[in-house]
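Below is one structure; the comments refer to it alone.
Chains shown are a subset, placed as in the full complex.
Note that the chains are named A, B and C in the order they appear, and that numbering of residues resets to 1 at the start of each chain.
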Amino acid sequence: MTEMTETTPGWLSPEELESARERMPILYVDAVPVRLDEAGVVTHVGLLLRIGGDGAVSRALVSGRVLLHERVRDALMRHLEKDLGPTALPQVPASPQPFTIAEYFPSPGVTPYHDPRQHAVSMAYVVPVTGDCRPRQDALDLVWFTPREASSPMVQQEMTGGQGVLLKQALAHVGCLF
Amino acid sequence: MTEMTETTPGWLSPEELESARERMPILYVDAVPVRLDEAGVVTHVGLLLRIGGDGAVSRALVSGRVLLHERVRDALMRHLEKDLGPTALPQVPASPQPFTIAEYFPSPGVTPYHDPRQHAVSMAYVVPVTGDCRPRQDALDLVWFTPREASSPMVQQEMTGGQGVLLKQALAHVGCLF
Amino acid sequence: MTEMTETTPGWLSPEELESARERMPILYVDAVPVRLDEAGVVTHVGLLLRIGGDGAVSRALVSGRVLLHERVRDALMRHLEKDLGPTALPQVPASPQPFTIAEYFPSPGVTPYHDPRQHAVSMAYVVPVTGDCRPRQDALDLVWFTPREASSPMVQQEMTGGQGVLLKQALAHVGCLF
């Protein structure tokens, strides 16, 4: 697995990132962690419980930047390990084809996705995880929902920036949006 | 896993299948067994070594019919277990979307795929396998090839009915056709 | 365009089809007709207004069987012409990869899709149409809905057999499920 971190010399410092965010779209990945039954059917979707800068509680997908000289699949692995812990055993898909792309614009309404900090373009993947998940960093917890719960208004309204829409797209892609 | 077999009462007898083959397209699945590295990159593709009715040796994908009242993912599991043995641990994809469909026509040239016995339409999937493969039934052996070997003329010419083309499509889908 | 029809000699008679329906999964296609803006964004989805055998009004996708010796893309063209008329100018996709497959089972609940007559497996495609649509046969009308209308409970409850779910999957695939 890659040893890259976002603070490794050679990548953007916080100030440089701030500057770049004003100039170019930033490349992201979004991962939807899922549990499968033995026939491959999605039984549960994992959502991170986060506390935003304003203290608001929200649920989120695994998400983050792709670094310079980092393969997209290594970025997926890095963010999954960062958010789910080292024993989650994520199965990054063999195909690099994302199930969709999510274009987060700083102005709401251009697309269903919104990020006030930046214009980010994210390639989104469904990632089965078979191991034990132990959220780290800024996530308080990882909660597993059934597909029906995950697309319910209650969960949807706890997701921000359009990630609720992205989650429904993932559920549709795996045939579990009812 | 499904308990269905092709000889269970209620499904077509050999004579009835023969008759149906003359009337309707038959629904098939094709599976391309692969080994992945820890980042999800395909390192090897598994091909069955078969002996045809005419004694000719050929290499083949895992392939077979979908039965009445059988889900496509259960058909995939059944054929993978039949061809790779009970300890192969195939990971049938979460998404029901095939990477392509292969239309086998009895007349050569309509599509790249050809089956003299019938008009079959096959949904094709790439399936990672992590366990121990022990080919059964009419397969002599399962041989693992690197993506480069699998798309080489030598291996391609040992595949029949257009399965060499289907294999190259699978490799392209996982980003390993060079 | 193909000259095949479902009554051409060589294909199943109604009685033979009835018999086959009891023995094998039947191969279908589903098409979701859409209008696009100049940048390719889906602005409208077309739904057929049908009257069922019991007199109930319902909305439906373009749907039907694949015939013996017929390519899937020719089956799509045939059903689109049958349901939308000869001047609809459907743009059948270049890629044979369906956005999903819908498995209609005679028993409800196995999958989200249900067909009391038969076990049908349908490959589903989004098809832009640029021409003038004039529904024929058993369809009373073709009505264009915005993506938001099409996924609303009011439209969803007028669709049967799980086609409302399939429509939402199509909208998710084109990034228009909100």
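Just so it is clear, a residue touches a chain if its C-beta (ideal position, glycine included) is under 8 Å from a C-beta of that chain, and two chains touch if they have at least 3 such contacts.
Because the structure is a prediction, the values reported are computed rather than measured.
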Of the identical chains, 3 are shown; go ahead and state how many the full complex includes. 4
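In this text, only the chains that are shown with their structure count from here on.
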Over half of interface residue numbers shared between chain B and chain C means same, under half means different, so which is it? same
Chains sharing the largest count of C-beta contacts are B-C
So, in whole Å, the Cα centroid of chain B is separated from that of chain C by 28
Chain C: positions in contact with at least two other chains: 100, 111
Sort out for me which residues of chain C touch chain A in the complex. 100, 111-112, 165, 168-169, 171-173, 175, 177-178
In the complex of these two chains, what residues of chain C are touching chain B? 11-12, 16, 20, 22-27, 66-72, 95-101, 103, 105-107, 110-111, 119, 121, 123
Within their complex, state which residues of chain A touch chain B. 1, 34, 36, 38-42, 71, 73-74, 77, 91-97, 99, 126, 128, 173-175
